[in-house]
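With one protein chain removed, the remaining protein chains of the complex are shown where they sit.
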Amino acid sequence: MNLVIVGISDCRLSNRPDDALVTYALGSCVAVAIHDPVARVGGLLHIMLPESAIGPEKARQSPFMFVDTGVPLLFRSAYELGAEKRRLTVWIAGGAQVMNDNGAFDIGRRNCLAVRKILWRAGVLIHGEETGGCASRTVRLEVGTGRFWLRGAGETERELAASKRGAEWPSRS
Amino acid sequence: MPEGEQEKAIAEGAREVLETMFFAEVLGPAPAEAVLEDERWVRLEFQGNPPGRLSVGVSAPAARRMAADFLGVEDAEALSEAQVGEVLCELANMIGGSILSRLESETIFDLGRPEAAASAPEEAGAGVVCCRFDLGDGMLAVRLAMRGG
Partner (left out) sequence: MAFAILIVDDSPAMRSFIRRVMDLSGLEVSSCLEASNGEEALDVLRRHWVDAVLTDINMPCMNGEQFVRRLGEDAVLKSVPVLVVSTDATDVRIRRMLELGVRGYLKKPFSPEVLREELERVLEGSDA
């Protein structure tokens, strides 16, 4: 497998089946991974901050740094490679709280909210999510298979399935 | 009820609703001197143990932005006043449920129908708890008045 490394404030796409897109050290940053199993196109974005309004010039130079400029560009780039919105599987990971100051610099939570909002507004549901907590994460998307792998600090790698947070499933006695 | 329990329930309840379905962050308590301007209020009565009234107020520009985010609409200005009002009613309904579930988990409570209020609530004094939150582009106020016990 050919590893394609995605840096901080970076984004990579591929339609080569042997490629795996990987990004490391997701602390408060959020990774957005998308995959079209029919076109066999995958994309991985590593975002640092929620809103480009704090630095419009910076956003022009480095659009993948911000949620509101990076996410649309990720999707548009995937469409250019033949991906279709309705076929896309989407994962998000990261958004940990890395500064211990009672949430005053809670960039992780803000990044997660911004990503979830922009995806909802764009009409895209999330297939799998692992966000929050305090630990750094590494994620990997296999372009050929569409499998998404995640590893927390000190853990072994595991595949990320669809999340099931929040539902009250009544247990029958 | 231990002191501070209602404030805690309001803060946790409001944050949970705003983050989960409105994708909005609560930046923290609003500054004490801040005034809720150009606001929209919704109130609802609830039956429970004890019964009471909940009022939720939002600065108008923030209310419109939140309604667009809830409905997944890109252009907030395209929403009608009625649509914004309907979303605010549901916001109040969910904040009410979220708070009361934290305070009255052992007993049934019935939330009444949320209704737009022409002005800010007047109740004040003992038994009324009011919390205000900074939304960045406006303020959210939650006023909880529980009757008797």
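The chains carry the letters A and B, assigned in the order they are written, with residues numbered from 1 in each.
What we mean here is this: a contact is a pair of C-beta atoms (placed from the backbone, for glycine too) under 8 Å apart; a residue touches a chain by one contact, two chains touch by 3 or more.
All figures in this text were calculated on a predicted structure; none of them were measured in a lab.
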| item | value |
| --- | --- |
| Where the missing chain makes contact, among the chains that are shown | A, B |
| Sole contact to the chain not displayed, among B:Ala9, B:Ala30 or B:Val87 | B:Val87 |
| Sole residue of A:Ile5, A:Ala25 or A:Leu125 that reaches the chain not shown, by the stated touch rule | A:Leu125 |
| Of B:Glu5, B:Glu81, B:Asp110 or B:Asp137, the one touching the omitted chain in the full complex | B:Asp110 |
| Footprint left on subunit B by the chain that the document does not show | 16-17, 20-21, 67, 70-72, 83, 86-87, 89-90, 93-94, 96-98, 101, 104-113 |
| Those residues of subunit A which, in the complete complex, touch the missing chain | 86, 116, 120, 123-127, 129, 162-170, 172 |
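Heads up, the rule we're going with is that only the chains that are shown with their structure count from here on.
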| item | value |
| --- | --- |
| Subunit A and subunit B, separation of their C-alpha mean positions in angstrom | 32 |
| Subunit B-touching residues of subunit A, taken from the complex the two chains share | 109-110, 113-114, 116-117, 120-121, 123, 166 |
| Residues of subunit B that touch subunit A when the two form their complex | 19-20, 23-25, 69, 72-74 |
